[in-house]
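Reading through the C-alpha cells given below for one structure.
Omission of a single protein chain aside, the complex is shown with its protein chains in their original locations.
Chain nomenclature is as follows: A and B, assigned in order of appearance, with residue numbering initiated at 1 for each chain independently.
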Amino acid sequence: MKQRKRGMPILIALGLLMTMLLQACSGNSGTAEPTQSAEATKAPAATEGAKEPELEPYEVSITYHGKPERDVALVEEKLNEFFREKINATVKLNPIVGAEYKQKTELMMNSGEKMDLVFTASWLDFFSNVTKGAFIELDELLEQYGAGIKEQLNPLYLEAPRLDGKLYAVPTNKEITQSRAITMRKDIVDKYQIPLESIKTTADLEPWMKVIKESEPDIIPNFVSGGGGDGAMYEQNSNYRPVGPTPGKLALFFYDYTKSDNISIISALDQQIVDINKSEFERARNWYELGYTNSDAATSSTSIGDVRKQGKIWYQNAVWKPGADIELNLSTNNQFEFISNVIDEPIVTTDLTTGSMFSISRTSKDPARAMMVLNYLHTDPYVVNLIVNGIEDVHYKKTGDNRIEPIADSGYGTTGLFWVIGNQMINYLKPGQPDDLYTNWIQYNNEAKRSPLLGFVFKDTNVKNEITQLTAIATEYKAISTGGIANPVKLLEERNRKFEDAGIEKVRAEIQTQVDAWKAAQK
Amino acid sequence: MEKSMRERGGSASEAMPRKKRTGFALWLHQMWKYKYLTFMLLPTALVILVHSYLPMFGVFIAFKNINYIDGIFGSPWVGTSNFDFLFSSGSLIRITRNTILYSLAFMAVNLVLSVGIAVAINELRRKFLAKSYQTFIIMPNFLSMVVVSYLVYAFLHPDFGFMNMTVLKWFGIDPVYWYTEKAFWPYILILVNAWKGVGIGAVIYIAAIAGIDPEYYEAAIIDGASKWKQMIHITLPSIQPIIIIMTILSMGSIFSADFGLFYQVPQDSGALYPVTDVVDTYVYRSLMKMNDIGMSSAAALVQAVVGFIMVIATNAAVRKINREQALF
Partner (left out) sequence: MLSRTSRRENSLTPFSSAILNIAFIILSLICLLPVLLVIIVSFTHGDSILSNGYSFLPSRFSLIAYDSLFKDYGMVFGGYAVSIGITVAGTVLSVMLMALYAYPISRSDYPYRNAFTFFLFFTMLFNGGIVSRYLVYTQVLGIKDSYLSLILPLLIVPFNVIIMRTFFQTTIHPALIESARIDGAGEIKIFVRIVLPLSLPVLATMALFSTIHYWNDWFNALLFISSEDKYPLQYLMMRVLNDVQYLRNNVELAAQNPTLMQELPNESLQMAMAVVGMGPILLVYPFFQKYFVKGLTVGAVKG
C-alpha cells in the first residue's frame, strides 16, 4: 500500500498529461481541421447556389470493391488525361479487396476521411450507413449533373436506394433483378431425356437423382455447399418472398409479392412457411441418407464453381438472367454446356436493385465534380472500359466494334469489375458473350415485375437487440437445410421456439407497422 | 530573462503549501535518487502513452450510438443500452461457460505441457537433438488459423479424412461425422490449441531454465540428489515465479477466446455451437450484419472488465502467499 501511494504522484502526472494530449487530440479532429469538415458540409450548399463556371482542379477519389491490380496507376493516368480535359479533374482509383472492403470503408467513414465516390450495396449495409450519415443526398446533384445517368437507367433503379424519400446512391446499370432457375448440364439432359421444362421444384428432381446416382458414378447427384441457406424453396413453393433488405439477409419475414394492397408480413413461425421448411428439410435429409448428397454437406466450403468445372454436378439451383447459361459455360472453360428452366417471374426488389451502387461520401469536398465523374462512368464507353478492361492494345485487343479479347497476364482486367463500375451495358463484350446480351437485358429489365415493397427499407432502431439475437440463432441453425444433420424437423422446431423467445413476433409487428406507414406515405 | 526566472522560481516555492513540503521533498528526493531508472523507462512509457492511452477514448464508444456526422466525440450517449444484446441473449450462459472453461483448460494443459517439455528438453544429453526437437515443436505456431483449419478438415473429412479412412478403419469403427458430433470437440479444440501453442510456450520456460545458476545443481550433485529431486527442488522452484506471472497474465484473457480457433477450425458448424460458441464468435455472429461499433465495443469492454477483475483477484491471492511474486 505504501508503495502504491508513493507511485501515485507520477500516475497523476501521467494522467494529467494524458488528458492534455486527449484534449489536443479531440481539438484536432474538432477544430484544428476546420478546412476539411467545414468545407465538406458547406460544399453541397455552395453548389446549390452560385456555381463558378471555371472549375478548379480537383481529385475525385473512386473507392470500389475490387482486387488491386498491377497496372492501376497506368489506367489512372489515362483516366486523368481524359478527365482533365473534360472537367479539369483527376481521379484517384482506390480498389479494395472484397474481403476487406466493408471493414476498411467503414473505418474511413468512422474517422471522417475524405472520399468522393464510394461503391456501396445493400449487402454492404448501405441503408445503415445512410442512417448514420455516411452519404449525401443526390437528388439535386443528379438533376444538375447526371442527365446521362437518368437517360440510361431504368427508372425503377432510382426508386430503391432511398431513405425517407431521398436518393442516396446511383445503382450500376446491369440486370435489375434475377430469377431463380434450375440449371442442368445439357449433355446429361440429352442423355437421359430429362424433361427440364416440367421440373419446377427441387422435389421434382427426385426420380432423376436415382438415375444419376446409379448410372453416373463420377457425379455427385446433389451437391450442397456453403454451409446451408434457403436455396430457392420459397420461390419454388409459394408466392412468399423474404422482406429485404433486413439485417443478415435473414429469410425470417415474408410477404406475398402478388398482393400490392394490404401487404401482410408473416414470420418464419407462420404455418405456411413452417410447412415449406419441414417438407424441404425432410426431403434434403432423405436425399442425404440415400447418398445423393455429398457427405460433407453441412460444412463444405468447396465452391460449386470448382466442382462444376470438374464435371461433378449435373444440376444446380441457380440465379438466372439473360446470358446466365453462357456465363456458366464460360466458367467451365466451355467444357460443359448448361441450360436452364426459369421457375419464377423476375421481381424487382429493393434488395436486388441496390446490389451494386455508387454513393458520394459526406466527406467529399466537391460532390458536384464527383457526380460529373459518375455521369461519365454511366455514359462514356471509353471511361468505363478503361476501368473495367484496361488500356487498348496493352490489356486487351479489340476484335470487333464492341468486342474485345483480353491479353493474358497483362496486369489488368482480370478481377471482374463489370458489375461494379457505372454501366455494364456499355462494357465491351468478351469472347463467348452473345451479341444481343445487353439488348436482352434491357428487355428483361423492362419486363421485370415491380415488387409491392420496392423502395421500402426497414429501420432496425427499435428492435436492435431482437435482431442481434435472431441473427445469432439463424446462423446457428442454418445447416439444417442441407440434409447433413440428423433430425432436421426436430431442430427446426427447436429453432422456432428460440426465435419465439428472442422476440421474432415483436420484430414482425415492427416491420408491419413500418410497411403500413411507408405504404400510407406513398399515396 | 534572469529576473523572470527568479520570479517564476519564487512563485513556485510560494505556491507550495508549507505542511506538504516534507512529503514533496521526500518525493523529489526519491525522484532524484532513481532518476536514471525513471529516465530509462520514460521513452517506453511515452510509446505506451501514445499508442495505448491516446486511443483509450474509444472505450466511450461502448456507451454511444455512433453516427458519422457527429463522429465519435459528438455522437449521442445511450447509457448502457449497447450492452443489452449481450446480457439479454438466450445464449449467455452457454457462451460464458464455454469461454471460461476453455480458457481454463487451455491454461492448464498448455502450462503442464510447456513446462514438461522445457524440463525434459533440458535433460537431453545431445544438444544437437535438443535443438532439432525445439525447432520442430515450434513449427505449428507459424501456421495461420485458416491453414490449420484446412489441416483439421483434412483429418476429419467424412469421406477422405485421415481419421475416418485410416484410423477408424483399422479399428473397424464406422465413420464418424466429426463436424456434426459435438461430443468430440472439446478435446479436438484443446488438442489443436495445445499443438499450436505448446512449443512456443515452452520457449519461455527453456529460457527460464537456462537462466538458473549451475552452482545450485553442482551443490545438489555433491549432496547426491537424484535427477528427480533436482527437478523438484531446483528447477521447478526456480521457474515458479515465471509460471505464476504467466498464470496471472492469462487470467486477463479468461473471457476472450481465439476467434480463428473457435470459428474457422470447426468450420462454423451450427451443430457444434453448444460446445464451440464463445464470446468472440457469438459477438461476430450476432453483429456481423449490424454494422454497430457501439455494440461490439460494449462486448470488448465486458471482456476487459472481467479479465481485469480476474487478474486483480489472482494477484491479490498470490500477494497473500508471497508478495515478491505478485504482479503488483
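Going forward, a contact is a pair of C-beta atoms (placed from the backbone, for glycine too) under 8 Å apart; a residue touches a chain by one contact, two chains touch by 3 or more.
What you see is a predicted model; the values in this text were computed from it and never measured.
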{"item": "Contact partner of the left-out chain, one of B:100, B:236 or B:327", "value": "B:327"}
{"item": "Hidden partner chain, residues of chain A it touches", "value": "3-4, 6-8, 10-11, 14, 24-25, 28-29, 33, 67-68, 70, 72, 94, 97-100, 103-104, 107, 110-111, 113, 123, 178, 225-226, 229, 249, 301-307, 310, 312, 318-319, 324, 327-328, 330-331, 355, 409, 414-416, 419"}
{"item": "Missing-partner contacts on chain B, residue numbers", "value": "30, 34, 36-38, 40-41, 43-45, 47-48, 50-59, 61, 72, 117, 120-125, 127, 129, 131-144, 146-147, 150-151, 154, 157, 159-161, 195, 199-200, 203-204, 206-214, 217-218, 221, 227, 238, 241-242, 245-246, 249, 252, 293, 296-297, 300-301, 304, 307-308, 311, 324, 327-328"}
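Simple rule for what comes next: only the chains that are shown with their structure count from here on.
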{"item": "Inter-centroid spacing, chain B versus chain A (mean Cα positions, whole Å)", "value": "38"}
{"item": "Of chain A, residues touching chain B in the complex", "value": "6, 9, 14, 17-18, 21-22, 25-26, 29-30, 106, 109-110, 112, 125, 128-129, 131-134, 227-228, 247-249, 295-296, 298-299, 301, 362, 460, 464-465, 467-469, 471-473, 475-480, 484-486, 498, 501-502"}
{"item": "Residues of chain B defined as touching chain A within the complex", "value": "27, 30, 45, 49, 53-54, 56-57, 66-69, 71-73, 84-85, 88-91, 157-159, 177, 179-180, 267-271, 273, 277, 282, 285-293, 295"}
